[in-house]
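All remarks here apply to the structure that follows.
Here the complex is missing a single protein chain, while all its other protein chains stay put.
By written order: A and B. Residues from 1 in each chain.
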Amino acid sequence: MRARMWAVAVATLGVSVVPGTPVPAATDQVVIGDIDDMSGVYADVMGAAGVEAINMAIADFGGTVLGRKIVVLTADHQNKPDIGASKFREWADQNGLNLLLGGSNTGVNIAMAKVAAVKKVPLFNIGPGGASLTNEDCTAYTVHYVYDTVALANGTATAIVNSGGKSWFYLTADYAFGTQLQAAASKVVETHGGKNVGAVRVPLGAADFSSFLLQAQASGAQVLGLANAGTDFSNSLKAANEFGITKTMKPAALLAFLTDIHSLTLNTAQGLYLTTAWYWDLNPETRAFAKRFFAKINRQPTMDQAGAYSATLTYLKAVKAVGSTDSDQVMAELKKMKINDMFTQGGYIRADGAMIHDMYVMQVKRPQESKYPWDYYKVVKKMSGEEAFGPITGLCPLARK
Amino acid sequence: MRTTAILYALLGLFALCVPWLGIYPVFMMKLLCFAMFACAYNLLLGFGRMLSFGHAAFFGFAAYVSSWLITAHAFGPSAAILCAMVVAAALGTLIGGLAIRRHGIYFAMITLALGQLVYFVCLEAPFTGGENGLQGVPRGSLFGILPLRSDVVLYYLVLAIFVAVFLFIRRVVHSPFGQVLKAIRESEPRAISLGYDSNRYKLVAFVISATLAGLAGSLNALVLGFATLSDVQQSTSGEVILMTLLGGTGTFFGPVVGAAVIVTLQEYLSDIVGGWVTAIIGLIFVACVLSFRRGIVGELETLRLRRLRPMGKEPAAPA
Partner (left out) sequence: MLARRIGRVAAHGCSAPVTEIFGIPVAVILGQLTLGLVNGSFYAMLSLGLAVIFGLMGVVNFAHGAFYTLGAFAALLGLQYCGINYWAALVLAPLAVGLIGVVVERLLLRRLYGLDPLYGLLLTFGLALIVEGSLHQVFGATGQSYPVPQSLAGALNLHFMFLPLYRAWVILASVVVCFSTWFVIERTRLGATLRAATENAPLLQAFGVNVPLLKATTYGGGVALAALAGVLASPVVLVNSHMGNSLVIVVFAVVVIGGMGSILGAIVSGLVLGVVEGFTKVIYPEASNIVVFVIMALVLILRPAGLFGKE
């Protein structure tokens, strides 16, 4: 009996000991990590399918670089910054991590950027939108790869104001992300001669948007700027449609993914303006990638998933070019090279870490315009990277104006 | 009794050796902070039978306060944590004062709702950094002398504070105050008829628990270097309940064991089962409630008591 009791006690203690056992860092491997929301609200935007995209990139590269095998580690940060940061630290200390791809959630990515600076491991931010990653929170090892709030607002707002949507009313998610989006869009609207009529700040996760939408309608503005994301975005657009507000106002999404449009269906989302870094049906190269991706996942890739593919490839190309995985040498090469693949042509990484590449302003098709499954967008405008991401702000100490 | 002493000695030895065992010190510190949180919670649930569903409010809000004082007002870590504890105590007086007006499940629902209120305040207040939280909180140095940058140094500080909190809670429970609290737990009307102002005792217990939860939260933020929304979320309140329940409510060491198991599961389970973590945590909850109500430590103690008194009756489950 006594023995059994001790056994249980030791076993309980053991649970907390086992994971800490150090694993010797393998030098015959190149280790790429992916820390993302695999189970929460952002899991469909990148998630497990994003890991598949990373694996596709490694396979396309040949599976090895510098004669070393390329391996992938993945973890679910569960939208908790502490889990993301500690996983990153642990991989850097114990698994010989060479590159980390950061998935969705700006907060988690900021926490991981702090680790990247200390551990000197390149961090490619794929999923987060927060522009602070290349401003206040920039590091020498950060690359913000796919999109940020500035580029999104620039794209959508410029296109709409120029096509006649002069007066704007915003439905803003009441937290930092929403207010940043609104501020960025307001600035663009004003510089292009438009007018910001007003805004209503909606608490996160509101169950019902109709009453906020009636306020937007009563403002008499021409454009309804949706400065929110995810479920909030979908539910507000759905209600706007139900209350006939989309008949009198042009809806503009400041952040929407292909998966959002897919779940809303074209009936609800038609006519919506949005900005994206990538779309599967742009050209033969994107379609070829999408076809392979679809065969595995049974969904078309989002811009994040395509970005994860491109980011992996870009890193491996840089490693091959310098003949080493030394972080400083690779970062120097990354900031010199041009990025040409199915994700972008002529993309480059600026001193502050922003990857500058073309962005596309899209309008969601009407159901009768959609010819085949996932035929959702038509291109309104292709923006150059410089136009979309704007000039260096000077907030990042690595990149003075 | 001897077994317990040996067990504690072994554990103490283990805790002292952690930095040399190849265990990741930041992980151990996080574990200790949550163990502290669970012990503080246990004071309320285990010894006062008050099921608070909003305890993350104290843990998370204190984390915000101390991080804000350090980053925006250049406070030292000790002053910031002390201030955060004072704020947590005040918040505890406010929320506790409201919640103890009702008993049992009402108490649970009220704390849940007020905890959600605090969550929204943290999400929208200007000083909390919104959904990104307060990041890059420097560890600074203790009393301006001892720099805390090194994980090992900070680990021993956290360990010392944990031991102090653990002993303090033991002391509180064994004090006359703790005895009255237990009497109220067993039968509130009886305690009142004996002349004890039960509400005052319950409120004091609530405030102590909230203050210690605040200590754990602000220490955790100092260790990790950030305070974020996940600290004040309702799911964190759920986790601390599960830790206490799984380890054994009303036992001293149970919450520590529970915290060790849950923090470890969270950190490493998702590598094995992917997105099923939430569902598995739910399963553990159900299993605990249905067939494991004494928790790990509670079951072990029962086992030992049964061995000592083979003919005796089974002791009642601690609630």
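Side notes on the structure shown:
Everything that follows uses one rule, which is that contacts are C-beta pairs under 8 Å (C-beta built on N, C-alpha and C of every residue); 3 or more make two chains touch, one makes a residue touch a chain.
Computed from a prediction, not measured in an experiment: that's the story for all the values here.
Although one chain is not drawn, the whole complex shows that of A:Leu152, A:Val202, A:Ala227 or A:Ala277 it is A:Val202 that touches it. Among B:Ala74, B:Leu167, B:Ile272 or B:Val289, only B:Val289 touches the chain left out of the display.
The residue from B:Gly76, B:Gly136 or B:Gly275 that touches the chain not shown here is B:Gly275. When the full complex is taken into account, the listed residue touching the unshown chain is A:Ala239, out of A:Ala53, A:Ile160, A:Ala239 or A:Ala253. In the full complex, the hidden chain is touched by chain A at residues 39-44, 47, 174, 197-198, 200-208, 210-212, 214-215, 218-220, 230-231, 234-235, 238-239, 242-244, 259-260, 262-265, 267-268. Within the complete assembly, residues 49, 51, 98, 101-102, 104-106, 108-110, 112-114, 116-117, 120-121, 124, 234, 238, 241, 245, 274-286, 288-290, 293, 319 of chain B touch the chain that is not shown.
Just so we're on the same page, only the chains that are shown with their structure count from here on.
For the pair chain A and chain B, the distance between mean C-alpha positions equals 35 Å.
Contacts from chain A toward chain B in the complex involve residues 1-2, 4-5, 8-9, 12-13, 15-17, 19-22, 38-39, 43, 48, 75-76, 78-83, 85-87, 89-90, 93, 106-107, 110-111, 114, 130, 132, 137, 174-177, 179, 203-204. Residue ranges of chain B in contact with chain A, taken from their complex: 3, 7, 11, 14, 21-24, 26-28, 30-31, 120, 123-124, 129-133, 135-136, 224-226, 228-230, 257, 260-261, 263-264, 266-268, 270-271, 274-278, 296, 300, 303-304, 307.
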